[in-house]
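Report on the structure given below.
Note that one protein chain of the assembly has been removed; the remaining protein chains are unaltered in position.
Coming up: chain A.
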């Protein structure tokens, strides 16, 4: 086949990683995977055979934390000694630019590890004058550069050359200003909060939006926790479950005949029909620490006997974040998806599916 014809039949590259394990195993990495994925915009929980919000989730869902929208914040304020000492070095501070597109605009993000990531276009990089590296997904001619500044580095103190250079670049050479979504998680004693640090007209506190719904007569695939690939006639594979879950969350009709003109999609076999299923969706700037709490509560949902065989927890990442897992560079290409999904079984076995798009590294 000639090259142009071959290109027409090629779909964009993508990756789906499926893991299975046991949540109570000492070396289980389920919490580590959640913690490594810093920026999450949407969390959905689906519990079959359940009509209302379960008791174990009531307190976690009621107190899902607060995040802040800080308008017109200059990036050099994130590098200020006071900010680093109050928020970056104590607890976990998360910041991500709001309404910037990773493939078009400059973007900045602050990871809880204290690394400040700036993803800038070529002109900004040359004007800024800070050390960075070309983006992995920018082709032969680098049009995008990534600058990483470690704010917790021992060399990065106010009298040091590094700090002076960074401050000069961000304050005088090329000032960068964005709207930031911020959150700060601190288990220790109360210190100053983000709300009191920034001027009142600049910062706004927001609560994640939470919606509940009950789905009736839902067809659910039958799953066996130790069979990732599924067994013919006995259980479905992770890929089929992943597609089915997408269909449920998008309100797709699961009951089509193969001869139907409009749609031929149907629930994977074998499946059972449940009378009701509970769906809870949380949207906003959600930090991994809260998701770990939610996951632990979902595991304790099965500490009492329940009709459901499994439940799912789906987390969507920000399409315009400069990183996906850990510090892996993330790009948009045609989708910018970086999401993961847990299936927790009655015996606390779990399946974890992590999906990324074209401009992404394999999740750890």
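As a convention for this text, a residue touches a chain if its C-beta (ideal position, glycine included) is under 8 Å from a C-beta of that chain, and two chains touch if they have at least 3 such contacts; residues count from 1.
Quick note on the criterion: contacts and distances are computed from a predicted model.
Asker: Which of the following is the UniProt-recorded protein name of the chain this complex doesn't show: "Ribonuclease P protein subunit p14", "SEC24 homolog B, COPII coat complex component", "Elongin-C" or "AP-5 complex subunit beta-1"?
Answerer: "Ribonuclease P protein subunit p14"
Asker: From the listed residues A:74, A:193 or A:283, report the one that touches the chain absent from this view.
Answerer: Spelled out, the listed residue whose C-beta touches the missing chain is A:283.
Asker: Taking the full complex into account, what residues of chain A touch the chain not shown?
Answerer: 7-22, 24-25, 27, 41-42, 44, 69, 98, 101, 206, 209, 225-226, 228-229, 238-239, 242-243, 245-247, 249-253, 261-265, 283-284, 314, 316-320, 334-337, 339, 341, 347-350, 355, 357, 362
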